[in-house]
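On to chain A.
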Amino acid sequence: MNGPAAVVQLAGIVLAPLLPGAIQTLKARLQGRRGASVLQPYRTLWRLWHKSAVDPQGAGVIYRGAPPLVAACLLAGLAIVPVAGRAGSFGLGNDALVLVGVLALARFVLAAASWETGNGFALMASARELMISVFGEALLVFAVLIAALPAHSTDLLAMSHAAAGGHIWSGPTHWCGVIAFALVILVETGRQPIDNPDTHLELTMIHEGPLLEYAGRDLALLQWAGAARHWVILVLGAGLYLPHWGGFAATLGLRLAGVGVLCGALALIETEQAKMRILRVPALLGVGCAIALAGAAMWIGGVGI
Partner candidate 1 sequence: MTSLVPVLAAVAPTLPLLGMLLALLVRTPRQADALVVATAFPTAAAGLLLAAIALAHGDEPALRGQWYLIDGASGVLLAVIAIVGLCSALLSPTYLRTSGRSWTTAARSRSLYYAALFLFWAALLAVPIVGNLAVVWLVVEATTAASALLVAFSGRRDALEAGWKYLLLTTLGLSVAFLGIIVLAIGQANAGRHGLHALDWYALQAAAHSMPADPTLIAFVLLLSGLATKVGWAPVHNWLPDAHSEAPAPISALLSAALLPSVLLIAWRIKEILQPSVGAGTTHAVFIAFGLMSMVVAVPFLWRSLPWKRLLAYSSLEHMGIIGLGIGFGTPLAIAGVVLHVAGHALAKALGFYSTLPLLRIQPKAATRAPTAVLSDSPATATAMGVSLVALSGLPPSPLFLSELLIVLGGLTAGEVVVSAVAVIALALGFLGLLHALMEGVIGDESRRRRRRRSREEGPIIALTAILGTGMLACGFAGLLLLPGSGFVETLARGTL
Partner candidate 2 sequence: MERAAGSLDLDHLGGLLRRMPWTGGAFLVGCMAIAGLPPLNGFASEWLVLQSLLHVALHQPLGIALAGAAALAGLAATAALALLCFVKVVGLVLLGQPRRAECAAAVDPPPGMLVGMTLLALMCIALGLVPGLVLPTLAGLAPGASGATLARHAGMVVPGTGSYLPLPLALALAALTAALLGVRGRRRSAPAPSWACGQPVVAALSWSSAGFTKPLRLVLEAVFRPRREIEVVRGGGMVQSVTYTGHVPSLLDASVYEPTVRAGLRAASAARRLQSGNVRTYAGYLLGLVIGLLVLVYTGVLG
Partner candidate 3 sequence: MNGVLVTAMLALALAVIVVRRRTVAIVLLAAQSLALGILAVSLAGGAVVAIVLLSKAIVLPALLYLLIRRTREARPVAAPAGPMVRLAAAGAVALCAVVLTPPLGLGAAHTEHIAVALVLVGITIVIARRPILFQLLGLIVAENGLSLLAVSVPGGLSYVIDLGALFDLALIVTVAAAFAQRIHSDLGTGDTELLRGLRD
């Protein structure tokens, strides 16, 4: 039975750029613009694939090796996250904490690359990103904890099975988990209130900063990695914190619908919300952690299971 699940996970490689495309198009429509089509990310990837790369002065092994390594990390992430409650047997296991580690590795490599080029904007952006990640990872681990409470394990398969059905929604804990994971989605995908993905002003960049120095195929790989990050986080969110039940096919349908709903929600938030001051972000994530801790406390205290 792992065949179809593996196919869907691998399909993620192809479908990943669809998500940012869908969010951009929805946002454009909400803002009364026609906007680019949903397939625009594919076109940019194709265009970048055929342009030549750039060698910034003093760039070394880390600079040239970063894009493939980041893309590899995200591919591993794809392999780890089960899609519809089932995972292909890629042998990497399905542990949530390993996923956190893999994303941290990608962040490390990108920050090191920005040090290699010595580009001020890239360094400023990675400094901000790492600062936010201090609080973001704490929140992510809290969200994982809440999802692990019913499953008694950090294995994503067990967690998504425990999250199946309606019973889980009766207690307040899961709702706290939803709020926490919503914030996690905003941090990890680098969406509006925390980071503006389509900004061109280098001083305000957080997620795109380290990408400044790249061009051609390197930039294509990094852009794909950004899209894959969307896919990993949204699929994970849908799997853990959106209601689903029934067999594999039903769950798969519900999962894809869930991802669509999340894209819509992200687009809505992006249109409504202006960008937050960077130094305020930790306070917001702190509130998320407090909500998650309260949720965990209620579960452990046995409230409303």
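Basically, contacts are C-beta pairs under 8 Å (C-beta built on N, C-alpha and C of every residue); 3 or more make two chains touch, one makes a residue touch a chain; residues count from 1.
Regarding candidate selection, all candidates are chains of the complex that A comes from, given by their letters.
Quick caveat: nothing in here was measured; it's all calculated off a predicted structure.
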Q: Using the touch rule from the top, find which candidate among 1, 2 or 3 meets chain A in this complex.
A: 2
Q: Sort out for me which residues of chain A touch candidate 2 in the complex.
A: 52-62, 64-65, 67-69, 71-73, 75-76, 79, 90-98, 100-102, 104-105, 107-108, 111-112, 114-121, 123-124, 126-128, 130-131, 133-142, 145, 148-149, 152-155, 202, 212-213, 216-218, 221, 278-279, 282, 289, 292-293, 296-297, 300-301
